[in-house]
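Excluded from the complex is one protein chain; the other protein chains are retained at their positions.
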Amino acid sequence: MKTLIFEKSRNGRRAFAQAPSSVDDAAIPEALRRKDTPRLPEVSELQVVRHYTRLSRQNFSIDTQFYPLGSCTMKYNPRACNSLALLPGFAGRHPLGPVSHGQGFLACMYELQEMLKAVTGMQGVSLTPMAGAQGELAGVLMIQAYHKARGDLERNEIIVPDAAHGTNPATATMCGCVVRELPTGSDGDIDIAALKAAVGPKTAGIMLTNPSTLGVFDRGIVEVAKIVHDAGGLLYYDGANLNAICGKVRPGDMGFDVIHMNLHKTFSTPHGGGGPGSGAVGVGSRLLPFMPIPIVRATERDGATWYDWIAEDELPQSIGRLSGFMGNAGVLLRAYVYMRMVGRDGMRRLAEYATLNANYLQARLRDVGFQLAFPKRRASHEFIVTLKHEAREINLTAMDVAKALLDHNYHAPTTYFPLLVPECLLIEPTETESKETLDNFVAAMTAIVTEAKGGKSFKEAPYTMPVRRLDDVKAARQLDLAFRPPG
Amino acid sequence: MKTLIFEKSRNGRRAFAQAPSSVDDAAIPEALRRKDTPRLPEVSELQVVRHYTRLSRQNFSIDTQFYPLGSCTMKYNPRACNSLALLPGFAGRHPLGPVSHGQGFLACMYELQEMLKAVTGMQGVSLTPMAGAQGELAGVLMIQAYHKARGDLERNEIIVPDAAHGTNPATATMCGCVVRELPTGSDGDIDIAALKAAVGPKTAGIMLTNPSTLGVFDRGIVEVAKIVHDAGGLLYYDGANLNAICGKVRPGDMGFDVIHMNLHKTFSTPHGGGGPGSGAVGVGSRLLPFMPIPIVRATERDGATWYDWIAEDELPQSIGRLSGFMGNAGVLLRAYVYMRMVGRDGMRRLAEYATLNANYLQARLRDVGFQLAFPKRRASHEFIVTLKHEAREINLTAMDVAKALLDHNYHAPTTYFPLLVPECLLIEPTETESKETLDNFVAAMTAIVTEAKGGKSFKEAPYTMPVRRLDDVKAARQLDLAFRPPG
Amino acid sequence: MPFIPHTEDDTREMLAAIGASSIDDLFDEIPQQLLIRSLDGVPPALSEMEISRLMRERAAQDGAPLCFIGAGAYEHHIPQAVWDIATRGEYYSAYTPYQAEASQGTLQTIYEYQTMITELTGLDVSNASLYDGASGLAEASLMAVRSNRKAKSGRILLAPGVNPNYEKVAVAIAGSQNITFERLPMNAVTGNAADQLDAGTSPVALVIQQPSFPGTLEDVDRLTDWAHENGALVIAVVNPLSLALLKAPGSWGTKGADIAVGEGQPLGIPLSSGGPYFGFMTCRQEHVRQMPGRIVGRTTDLEDNPGFTLTLQAREQHIRRSKATSNICTNQGLMVTAATIYMALLGFEGLRQVALRAQQNTALLISKLTELPGVRRLYEGPHFHEVSIRLDRPIAAVLDALARRDILGGYDLGDALLVCATETKTEVDIDLYVDTLRDILATRDLRRA
Partner (left out) sequence: MPFIPHTEDDTREMLAAIGASSIDDLFDEIPQQLLIRSLDGVPPALSEMEISRLMRERAAQDGAPLCFIGAGAYEHHIPQAVWDIATRGEYYSAYTPYQAEASQGTLQTIYEYQTMITELTGLDVSNASLYDGASGLAEASLMAVRSNRKAKSGRILLAPGVNPNYEKVAVAIAGSQNITFERLPMNAVTGNAADQLDAGTSPVALVIQQPSFPGTLEDVDRLTDWAHENGALVIAVVNPLSLALLKAPGSWGTKGADIAVGEGQPLGIPLSSGGPYFGFMTCRQEHVRQMPGRIVGRTTDLEDNPGFTLTLQAREQHIRRSKATSNICTNQGLMVTAATIYMALLGFEGLRQVALRAQQNTALLISKLTELPGVRRLYEGPHFHEVSIRLDRPIAAVLDALARRDILGGYDLGDALLVCATETKTEVDIDLYVDTLRDILATRDLRRA
């Protein structure tokens, strides 16, 4: 079953229906021509269909399994979002086509910008960043541009809590900033004293998520905002956890100046086995002049609404372009459809039920004996279980539980993140899962611990997957990154 | 994994995006109203997607497995056929819409009729029958109508070879005819002497496939046609095996008066886990007046071609309507797309390569020791292996081999059909399978026999399917045909 | 060679293994004079790109008219998940589930379908589908003849509201077996069966369509009891969606209908010019052995786990041959898969919402239409989502004029127009129809309207 498509290749085999009728040779000078023949597979259409259909079946996915992967918001991806985004008029539209031939598309984009503003409480939205990390980049670049525009040239430090996602510090570095790590208090909130000590004239800003990746809402957020603002810094909101608060609290109201949203999380565009996503950014009034382009504008024209792009020279302080065209337009269309289907009340409800599911699962797991990282706190839409006792006493690590769960037909929660909680599982059920699924998951978790207590080792789990546990060390040491036929 | 969707149901659960916004009650008199609540599942959209996605994965299919199912022509179903037939303009067209709003669709249907005429050598084609068996019904009804129109009222016998598919005799009965079974000669051809004895003044016609379901081309077909015609009968061609001769020989040229085609076999519309199919019928000149309606006609109008339906009163001798509208239009569109993609030369080639694959597989299986039903004959697009020795000597039946093959990830060939060959496997590889697949299949067949010789029993195979061998007797004795919740 | 994977090497090696020198050799048992050399009637091959463009042009050629036609096929919203899943290769490209162990997906789906459709019709058992609603009536008639052994007349009575095309199909299919179809007289005010009915000699069955073809609601209780009193079975022809609001056939009259058939298309199947749809058929347990078509049963496997398999195959052509209950073999499996997913997604409450919305849209349409001069209802009484209306202008010409403005105004009954507004229609759509019709009716020469 592990046969590669290349191993099915035979000289001269073709999927003939896919080749345009053959033509003569091209008028390309000898020196520029390709002479070798790259070894792409030579296979029939049926072979391709069968190969990739079968491969697909070796994946876990939302459509087949429960996926309580903390920080990732693996919720149901409505099928309609996909098909509507692929309607010929959308899928076939050239990115450089004139706005006269894009009013329908642009209307969706404009309305999406407006809805995202409403949900986040920000003043402006640019849809162009192609994933959360690119949204972060845009945000930090805007913060830099803001300070620079004010002549405040020394501010090159970005404060990042130790619980932050890896993209936060990596982004700061990409922007040429220095990262200052901030410790977390024992209750999961930011250590206010440490924050006060950290801010100063070099502070460009702070990158936060709230609720944080620890699964708790930072109760001191208003004070945090004040401290940072008073020190002259700006607040960046990592919107990966927006699903927890959508329609309940808005980053803009908390005091954030800039935010990215992972539309592939909160607004349910699919993760696609690794992407594409979208990291639309929202800004408060201070950062409006610096937004990345392009941005869609609506004007009244002959009594009707007319959509076009804000021209580059109308936003001269913009941090510029982040993609060849306008970002992941097709992803944005999916998010638009999703938001319209969920609607005003649904926006709030998704946060409420995501939170209900997380708190329920947290309570149930606690009741069957798992240790919570923050037992005194409400869960947000996710929460953390730590297996430090199990690891010590029955040699059952977070990794073991993760792999054992696969054999129960559940995807593993996020493991070993955030880094500050030992042997942790970050669990996010999302609002689209039913109570029965959560109850069954608790049963599986309980069974694993019970078996481990009975002496069973899960070091060799999983047993029922297409492969057994893989040798990652060998993968890194004996790099095999592409198939080259023997000889 | 065998959970029924009903077992996932919870009172009040809904896939809310699918319900129109709620409305008041209907103006329906009390006495006509439904009062009870049928137990349809109450589940979320994710539950539905997950349930049926997972169920689908418990099927073998062409897209996942080799399917050498004789008589069924399980070839690759090009994905484009499906998507093009479902283009909104086609999928959304109401069957009673005016022809002014159906010219594109009707053009396809007209051209399909013409192509089918060309391929079969017939004079007229009606696309309306919804499967092979309904095509047979149409054919026999036309034969009856023909005799009746000539005042030839005693002809109520339909001759059917013993190798025939069950639909042939069943159809004859449905038409109120008497079935006369005809024995097959030892070489697989029709027993001419027996045929001569069978025909007479009561002969309405004969139903034949050629090549037959024995996998051989009847060499005496010209004589057979003469005998039947001389006796005043007509010849019906069961087109299930058209894939063997498409573009090489035409039923019309062999002397057949009427034919059905299984478009879901030769022209690759999908079998869909049991249907839908299409059994378009073609007729020679004698039967033109009797064709089932509707039929598409093309006329020149203002220099352009105009398509419409032949009106009922223009074909007063028609056997009438066989479906509520015009049959399986969407299937016909798929067949149309397939035929246009395969094209003139491809039509011949598919028969050639289907025949090559069958003869190759036959030769290879013979070489590794399997007994052929007709070892002296060329295979058509299919052939028969008989396991009568294996059944006797090593207790390995056709059924055992069929089930054992499932564990090798191959669908079983057709078993125990045709009825006259003991312990038979009717094997049809089709032209879309590669030589490697056939070679691997031979290896699996060899392995099974070798293991059986070594004493292994396959009575309990398969072992690797979602279920083990099922109790068919219990299924029929303790009928459980619908889920009713306990209590 | 589209879809043929053979390389020249493959072909050569394979011929060698066979011992043939060319592919033509493989056809050497065919009388040479029969072989043809070319197929002029089939055009040369198109690539997928070329055929895609052609088909897109043809599909777009006829526009996207606003459609108020029903008459047996209904425009409904189909949730995207339905066909996304039904066209997964594993459903789409599978064969009939004869190898049960390798077909549990399709088999369980059919078992679930059988459950849903029996729940909806209020009867005990269901088959796995027939071709369509019309041929379903033919099969039901033949089945009734087999089931009702006492009635030897071959007479099948039809309530006045039975779809005339269904009758035609039943006559064509079942007519050669000494079965006759007779219409009961109609009450001209209600469009339903007359008050006084005469059953004649030993009728086999009475066919009642609800809602009737012209859109009325028949008094099914009375007719059902009357038929049973006269020794006839009752065959219900129903729109499955209407069963979200209307009494199920299993509850008609004192004993309920015996067999229910109908067009499954409203349950998630695209209009698609008339097919593929599927005919459903359910009946009382006692008739199950007379049922045509495939049936799935739940059973257990060697390890006593539940599993699904085709059952009662002794009724079918591949076993019983000339004595089978029907010749049906290939049915409409994929449509049943889609319908099952559709019903699961909607649930009963969802179906009810769709049905209610359709009922009310039609009520709104009718109330607005009948405000136009010369427009009135053909029959009195309640309706589901279809109603016949009279115009004082020639119907065909009015429909033509509407079609020129991209409105398909309904089905031409000759003396009346059958209109339908399902849940897909908005008030804007309805107003557009009404306003356009007003406009047209105000025009003297309809050819210029």
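Observations on the structure shown:
Read from first to last, the chains carry the letters A, B and C; within each, the first residue is number 1.
Here is the rule we go by: contacts are C-beta pairs under 8 Å (C-beta built on N, C-alpha and C of every residue); 3 or more make two chains touch, one makes a residue touch a chain.
Computed from a predicted model, the values in this text were never measured in an experiment.
In the full assembly, the chain not pictured is in contact with A, B, C, by the touch criterion defined above. Although one chain is not drawn, the whole complex shows that of A:Tyr146, A:Phe417 or A:Phe441 it is A:Phe417 that touches it. For the chain missing from the display, the contacting residue among A:Asp308, A:Glu382, A:Asp400 or A:Glu431 is A:Glu431, taking the whole complex into account.
Residues of subunit B that touch the chain left out of the display are 10-13, 16-21, 43-47, 49, 53, 78-80, 82-84, 88. Mapped onto subunit C, the interface with the missing chain covers residues 47-49, 52-53, 60, 64, 77, 79-80, 84, 87-88, 423-424.
Quick note on the criterion: only the chains that are shown with their structure count from here on.
Of all chains, the one whose Cα centroid sits at the greatest distance from that of subunit C is A. With centres taken as mean Cα positions, subunit C sits 20 Å from subunit B. In subunit B, the residues that reach two or more other chains under the touch definition are 13, 17, 45, 49, 53, 57, 62-65, 76, 78, 80, 341, 432-434. Among the residues of subunit C, those in touch with two or more other chains are 1-6, 10, 47-48, 56, 79, 81, 89-90.
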